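Structure first, then comments.
Let's look at subunit A:
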Amino acid sequence: MELLGLFYYWVFAILLMIGFYAVIAKTNLIKKLIGLSIFQAAVFLLYITMGKIDGGTAPILQDGVSLYSNPLPQVLILTAIVVGISTTALGLGIVVRIKEEYGSIEEHEIQERDRQ
Partner candidate 1 sequence: MYYAVTIATLITMALALVRALVGPTIYDRLLAANMFGTKTVLFLSVVAFLYGRPDFLDLALVYALINFIGVIAVLEFIRERVDSDVSEKSAGE
Partner candidate 2 sequence: MTMAIDILSWLLLTAGGAFIFIGGLGALRMPNLYTRMHAASLTDTMGAVLVLGGIMLQAGLTLATIKLAIILLFLLLTSPTASNALASAAILSGLQPKEGPVNRAGRSE
């Protein structure tokens, strides 16, 4: 039981680092953005996991229920998801412009062109 509960946090750590790996090691800019969104998802998962209370239910008040999970992390993450997609869109916009200017979205090719 203890370990199963910790598993949520471990998955958070692993997902975080999978996303981070994509950001630092992959040269394709779109792959980096996908990695960034995995990283983001890991943080969302951590927040929501911490908001959960054993035996609680979703914080939509109902007669006859007294224990609810914490609404605050949910509020933060709910807005963060929408902000996340907007910023990802901005990132994709920048990648598209880079492609148009440099003819490539591979990091090393872009750096090569910059050196010329």
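The candidates were selected such that all candidates are chains of the complex that A comes from, given by their letters.
The definition used in the following text is that a contact is a pair of C-beta atoms (placed from the backbone, for glycine too) under 8 Å apart; a residue touches a chain by one contact, two chains touch by 3 or more; residues count from 1.
Note that the coordinates shown come from a computational prediction; the quantities given were computed from them, not determined experimentally.
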Subunit A: touching candidate in this complex (1 or 2): 1
Partner candidate 1, residues of subunit A touching it in the complex: 57-58, 60, 62
